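Below you'll find the structure I mean.
Missing here: one protein chain of the complex. Every other protein chain is in place.
Here is chain A:
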Amino acid sequence: MSIDWAALGQVFGVTLAVTVGIVGLFTVGIVGTSRRPAVEGDAAAATAPGTGARTTAVAAFALCAAAVAYGIYLIVAA
């Protein structure tokens, strides 16, 4: 009986990278599509996100969607 440490380590590494990666990307998308916080002392209220932020956000969401599609592929192909 020997524990397959390499496989376990690989699972841990991949899980950590994928989870942090997807959550990070998705958060970038959320930040890109939500209103900007009001600056301290500024009279203006929260402002809508700019075009650049929006483009980044859409790209981030698209990558997340691709990851979900790959997940479904893994389940179906198993």
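FYI, a residue touches a chain if its C-beta (ideal position, glycine included) is under 8 Å from a C-beta of that chain, and two chains touch if they have at least 3 such contacts; residues count from 1.
Criterion: contacts and distances are computed from a predicted model.
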*One chain of this complex is missing from the view, so tell me which of "RNHCP domain-containing protein", "Phosphate transporter", "Thiazole synthase" or "Multicomponent Na+:H+ antiporter subunit E" is its UniProt name.*
"Phosphate transporter"
*In terms of residues, what is the contact footprint of the unshown chain on chain A?*
1, 3-4, 7-8, 10-12, 14-16, 18-20, 22-24, 26-31, 33-35, 37, 46, 64, 68, 71-72, 74-76, 78
